[in-house]
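Note that one protein chain is taken out, while the other chains of the complex remain in position.
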Amino acid sequence: MNTISPDRSGPLALFSQRLEGVAGAERQQAVAALQRVGLPSRRVEAWKYTALRALGQTSLAAPAATYDVMAARAVLDDVLAAQDTLAGLPRLVFVNGRHAPELSVLSEAIKVTFFVDTLRFGTAAAPDRDPLVALNTALAEDGAQMQVEAGVDAGALLLLSIGLGGQDSTFSFHPRHAVVLEAGARLALLCVQAGQGAYFHNPVTDISVGNGAALEHVTLQLEGDAAVSLGTVYANVAGEGVYDSFALGVDGLLLRHEVHARLGASRAAVHVNGVQRLGATQVGDMTSVITHAAPDCISRQTVRNVLDGHARGVFQGKVLVEQIAQKTDGYQMNQALLLSPDAEIDAKPELEIYADDVRCSHGATVGALDDEQLFYLRSRGVPEAQARQMLIEAFLDETLALIAHEGAQALCRAMLARKGGVGASA
Amino acid sequence: MSQFLEISGLNARIDADGQEKQILRGVDLSIPPGEVHVIMGPNGSGKSTLSYVLAGREDYEVTAGSVLFKGQDLLAMAPEERAAAGLFLAFQSPVELPGVNNANFLRTAVNAVRRARGQEELDAVAFLKLAREAAKTLSMAPDMLKRNVNVGFSGGEKKRNEVLQMTLLQPSFAILDETDSGLDVDALRVVAEGVNRLRAPTFSALVITHHQKLLDYLVPDRIHVMARGRIILSGGPELARQIDQEGYAKFLSEAA
């Protein structure tokens, strides 16, 4: 019944085999939505700058039931080696989309259940509107559902998603995560998406931040070099709650981090910051929709891109201020540094405003390294490559400083330093 | 007729972030024509609020009391009607008006007030002549007229610009809200001279200040001390000198 004709549905055909076996009302609805609209082409405004061509031509299977434990452990060790303070944190490790209990360390302060057991989809996601989320809904294998009780400060949790692919392996996984912070609860969630080779990672994370609660959410995309990773996050923030997110895009063939944050009651705050550091033929896309649905809320967004080689960076940021959202304070800044003649940035910062008593602004800049600064450094004896590196670091520094969790910030800096060494001359 | 300005039992509050905050708690003050009165008082005592309420700022809600200005019910008038009636407020921190040319603004204001007072409006040439002269007397750089109202003005330039407006609008009652703060000695004299030039049997002023210095030039008639939203003490010019030397603390505890 769930047939999908390859000619009309484009990349959706890659999933037709898996979609045929889908059971359950929610999943079938998602399949129906997919059949209606297909996976997005660049004619769809929200995907204007990012094509799914990187998914390839071959059918994508479900991940295998077993995995290479040694390889997974090596990835984990590599992450911990980059920032050793993380070793002491509780962690949840997923390999190819499935929970790997033998690599995980649980915490008392965080209640965790697994999607594979509950099959709970949550309510914030919009599979009708967002086709990749519909795909996730149809195919989700597993995921972590994390809950912090009222008033509890749960510290930090590492959520490590490992993808283990070969050079041209053809499988996809679609984790379904959820985070619930009850009133006054606090958590720093460090999502590290790391791996090797080719695979398609399509996580959906459904977040609810209660009254006066605060979630810091840092996502690092360190995916396999031929991997496609398209993550979608929905965050609903209640009164005086804070959702503070930061995404770092570094490794992977095609990366997209999409955030839908909704400020649902007054004095809530949302930060959607990020850095993309891309080279070679990488494409990285940071997309966000911040909806002010209540008065007196604050949103802040700073995204910086450093693009080398033939890389292409995409920034789409929409701030929507509903009529009720008087006294909104919204600020958004997107900046790009182009290091090579073949790099490209496409930016679409967008304001949609229906309330009059607001202060909203956005800015965007694109440019190369400043010749004068470069010259100044060199005239003081700094070799050119190092001078360039210094200026790139300086460009990213302020934005990285926005990451409150020290270990997470240090991990981001460490991963960027690795990239800088490789990418600087690319 | 009663006094020139008669404030009695004035209470005013503000709705700040959903909370009612009572600021003025029964201000009584009368100023006869031709006199310069001074209000002193610690920060936050309500001096600026009083000046805003007199000028008609709608954020402040008058909950009790009355203000008669030359026999008229001042509180019933719109801000521009008060301006036309002769009330001028030199703001403590004048707002910037981006894109609005200073000369054009001044001319529009002067003519609006002249119109309301039944005087003939000034044409561009006559106005510019007047404005340039006034600016010169206040030792303002001539290009201040060409710039946008208060945009990028230094603190001192803003204050001079307020005095320039006062000079051109010819009020019969001027309120100067800390117009002297942050000014150097020369600027201070310029401000004082601006007021003194207006002095006449039909002109009064209410000067809010913390410093004796300005009063040396202005020679005030009465000094009032404000605390927690009311006038707690009034006296002659010597009171200002006393406060300048001894601070407010003594007077506040005596009044309490």
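In this document, chain identifiers A and B correspond to the written order of the chains, with residue numbering beginning at 1 in each.
Everything below uses one rule, namely that a contact is a pair of C-beta atoms (placed from the backbone, for glycine too) under 8 Å apart; a residue touches a chain by one contact, two chains touch by 3 or more.
Basically, contacts and distances are computed from a predicted model.
Asks: I notice the complex is incomplete. Of the names "Fe-S cluster assembly protein SufB", "Inner membrane protein YebS", "Septum site-determining protein MinD" or "Carbon monoxide dehydrogenase", which is the UniProt protein name for the chain that's not shown?
Replies: UniProt protein name of the non-displayed chain: "Fe-S cluster assembly protein SufB".
Asks: Considering the full assembly, with which of the depicted chains is the omitted chain in contact?
Replies: Hidden chain, whole complex, touched shown chains: A, B.
Asks: Return the single residue from A:T170, A:Q326 or A:Q389 that touches the missing chain.
Replies: A:Q326
Asks: Specify the residue from the set B:A16, B:A64 or B:A78 that touches the hidden chain.
Replies: Within the whole complex, the residue contacting the unshown chain is B:A78.
Asks: Among A:D128, A:E149, A:D225 or A:E344, which residue is in touch with the absent chain?
Replies: A:E344
Asks: Thinking of the whole complex, not just what is shown, which of A:V358, A:A387, A:L400 or A:L416 touches the missing chain?
Replies: Once the missing chain is taken into account, the touching residue is A:V358.
Asks: Among A:L158, A:L255, A:A336 or A:M415, which one is in touch with the chain left out?
Replies: Only one listed residue reaches the unshown chain, and that is A:A336.
Asks: Of the residues listed, A:A183, A:V366 or A:V382, which one is in contact with the missing chain?
Replies: Spelled out, the listed residue whose C-beta touches the missing chain is A:V366.
Asks: For subunit A, enumerate the residues touching the unshown chain of the complex.
Replies: 45, 323, 326, 336, 338-368
Asks: Which residues does subunit B use to touch the chain missing from this display?
Replies: Against the missing chain, subunit B presents residues 55-59, 78-80, 82-84, 88-89, 91, 94-95, 97-101, 105, 108-110, 112-113, 116, 148, 165, 169.
Methods note: only the chains that are shown with their structure count from here on.
Asks: Could you put a whole-Å number on the gap between the CA centroids of subunit A and subunit B?
Replies: The answer is 56 Å.
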